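Every protein chain of the complex appears in place save one, which is left out.
Which chain is which? They are A, B and C, in the order written, and residues in each are numbered from 1.
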Amino acid sequence: MATHRFRPDRYYSAIGTYDPVLRITDGDTVVTDTLDARGEDAGGATLASGGNPMTGPFFVEGAEPGDTLAVTIDRLTPSRASGWTRSPLATNVVDPAFVRELPASRLTYWDIDDTAGEVRLVDPPARLQRLVLPLAPMVGCFGVAPADGQAISTATSAEHGGNMDYRGFGPGTTAYFPVAVPGALFFLGDGHAAQGDGEIVGTGIETSFEMTFTVRLRKRWTIRWPRGEDAEHIFAVGNARPLDQALQHATTEMLRWLGEDYGMDAVAASHLLGQAVRYDIGNVFDPAYTVVCRLEKRWLA
Amino acid sequence: MATHRFRPDRYYSAIGTYDPVLRITDGDTVVTDTLDARGEDAGGATLASGGNPMTGPFFVEGAEPGDTLAVTIDRLTPSRASGWTRSPLATNVVDPAFVRELPASRLTYWDIDDTAGEVRLVDPPARLQRLVLPLAPMVGCFGVAPADGQAISTATSAEHGGNMDYRGFGPGTTAYFPVAVPGALFFLGDGHAAQGDGEIVGTGIETSFEMTFTVRLRKRWTIRWPRGEDAEHIFAVGNARPLDQALQHATTEMLRWLGEDYGMDAVAASHLLGQAVRYDIGNVFDPAYTVVCRLEKRWLA
Amino acid sequence: MATHRFRPDRYYSAIGTYDPVLRITDGDTVVTDTLDARGEDAGGATLASGGNPMTGPFFVEGAEPGDTLAVTIDRLTPSRASGWTRSPLATNVVDPAFVRELPASRLTYWDIDDTAGEVRLVDPPARLQRLVLPLAPMVGCFGVAPADGQAISTATSAEHGGNMDYRGFGPGTTAYFPVAVPGALFFLGDGHAAQGDGEIVGTGIETSFEMTFTVRLRKRWTIRWPRGEDAEHIFAVGNARPLDQALQHATTEMLRWLGEDYGMDAVAASHLLGQAVRYDIGNVFDPAYTVVCRLEKRWLA
Partner (left out) sequence: MATHRFRPDRYYSAIGTYDPVLRITDGDTVVTDTLDARGEDAGGATLASGGNPMTGPFFVEGAEPGDTLAVTIDRLTPSRASGWTRSPLATNVVDPAFVRELPASRLTYWDIDDTAGEVRLVDPPARLQRLVLPLAPMVGCFGVAPADGQAISTATSAEHGGNMDYRGFGPGTTAYFPVAVPGALFFLGDGHAAQGDGEIVGTGIETSFEMTFTVRLRKRWTIRWPRGEDAEHIFAVGNARPLDQALQHATTEMLRWLGEDYGMDAVAASHLLGQAVRYDIGNVFDPAYTVVCRLEKRWLA
């Protein structure tokens, strides 16, 4: 149950089977640093090229295919007072004929006030002079090395996790990933100070972070897609295009969970989900979209 | 500003240009009765065949193409103490290979306690013995006659509204529909005592209702897709398959709204939506799926 | 087995249950006129507003729900020497980010030489000075009245047929439609002098036609989606979005056909389709896309 302070000196833009940077054990906590989505650190230095450079991989002793790695997000602290977003909306989230109405893409900067828990535009347009949004930090991209020698770009996501851009992955949430290689090989990065559903401008408020997480190993608890839970909900994640398929993956994974761990057959699970399920859209921007199938824990009591 | 008590004697399973059953005026309130999705009334008598039989159409004096009809849902009172759902999950919301795991479709009954504001299964499976869900009534299908002589099945939805099955259409919400024919010709029905996101068992808790609504006419306020608002949010609705396209419609409609009524150009709207938008999935069961693009009013102050 | 020369005096922009313009009998042939997609006749006069105005409906004596109407396209003769198309490509058939590269939509005219069997641009750009394409006439939109009082816009397609824009619907082909109302109520129009796969500029070469067709009634042969055949192939048609779903409908309909009429169980049909099926994309422009599942008759001998 050690706490490690790990300072990365290299970063990956694909999640795959690389030499681990640190070996940790079930129950350990890691405090580490992540770059922003374009490779800048707390001081504004560019330390990596490519999108969403990852810190890691962390090798978890004893993790083997068929196990699940539980990662609790303990704390997400922006390591600088500035973040950036893009505008306008992504071309794929508006009607095709409306794309011509969208101006060219450009960067915009935001002030991040970690003490006040607020973010605001540095140079707001007239109509947004008084806009102050709550700081709501989240991990945009994290996951474990996939099977079969794959190395999956951090632009996208799949069964192993990856660039899911789901605002539910914030402090207090535990994420579950299906271990596919010995040691699990966990990566993380791409922190956002805030983000709307869908990441529809192609970014959250991108910045560097100090991230603290704790790993636990759930031996022989086999999952197919990432899952998660917080104080009030359990949820399952599907990553694919179109959204319909992501929703199918997430819903099927939730059915398996309710069946295996909560004793509900397909009929009982249908009664509950049919009238109580909630769906969230993680991102609708990346090559694979993300849909989350979520259920309140109080219905499971 | 009259209040009408209208008792229907015929029902439609398509939304089109039919003879109006009642002529009403801007500001009028109507109290009326709706059948459940298979045509049963408060006493359990089957009064219509076909899915989602509609009460209406109501002719709104002065409504013309280019106007918008605002319909405030004042009250939704279940008119009987029993509702029904289907199980298992719809075949299109699970992974195709998982369909074989689903048992055959069957009906299930729920008790509806309007006084306590609760619903519960009549004959719950063991694992759901203590499940009590909040009564959360909503209108599953409503809208106005479409243009060009179309009569659109109440199984589906489009620009005119229709079978959107969005749980946000509950008491206190005002829905906006684009008027396409003189008098607007408003229909409503298909009430649900409760429903999860997506209507993924193909039903909410289906029952008959007494519904009270108030119409207002917004002359020359031209919208392309249904919109809505409640005390805390404004939202725009897209109806299409796949979910991706429904989301494009809803997002584009929201951009138009922010531009035309809130003075935001595409860049300002992108800053706000990018970090603050919420998406809801209305239904992912009907021929056209429904996605809602929602924004808190406090960001518009 | 009469031949009727029918001259229309009204047109519909939705396919629904309207008063028939002519009553015909199993085996009858009809020679009639169709307007182009924007309502112009052989002389260039605009006789109808709205897209794809239909000639019809023709009432087929004895046709009842559960039957199938077989319509053989005997002859398609352009009734004027000029047709039109649109450019550029539709915004929905290119990558969203590429839409900005497309210029504004405009009309272009083509000469139609029915004798030579050729079409060519009236005012070709430099690079297409010598482009001569074969005249390949087809019916863009035809079908029968749908069930439940629906009237479906001729902009789109569904189980009843409609705006499928499939170039396989040319002379010599027999189309099959599922009868949903007494008399079938058959409509046709929207002829194209030529069209590429997908109708990706949103038009074929649109012109008015004299169309000759022969109807036959197949009593108690129940189909769910349009089918067709020519000398060498049988095919089944699915209309939906996305293309994936249209393909599912078409493939499922072909499986039913092989099972019911050719004695193949799912395994035999899979062996044959798996190694011999062909898919065509009818249109990828209209609200519902069209995919055709096609099989050579020689494999069925």
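Rule of thumb we're sticking to: contacts are C-beta pairs under 8 Å (C-beta built on N, C-alpha and C of every residue); 3 or more make two chains touch, one makes a residue touch a chain.
Everything numeric here is computed off the predicted structure, so don't read it as measured data.
Set against the missing chain, the residues C:60, C:194, C:223 or C:237 yield one that touches it, C:194.
The residue from C:31, C:47 or C:243 that touches the chain not shown here is C:243. When the missing chain is restored to the complex, the residue among C:32, C:82, C:203 or C:239 that touches it is C:203.
Here the missing chain is touched by one residue of C:42, C:94 or C:147, and it is C:94. Although one chain is hidden here, its contacts on chain B can still be listed: residues 90-92, 96-97, 99-100, 242. With the whole complex as reference, residues 12-14, 16, 50, 148-153, 240-242, 245 of chain A touch the missing chain.
In the full complex, chain C makes contact with the omitted chain through residues 85-89, 92-96, 98, 101-103, 108, 119, 121, 124-128, 130-131, 133, 194-201, 203-205, 241-244, 247-249, 251-252, 255, 262-281, 284, 289, 299, 301.
Here, only the chains that are shown with their structure count from here on.
The multi-chain contact residues of chain C, meaning those touching 2 or more other chains, are 242.
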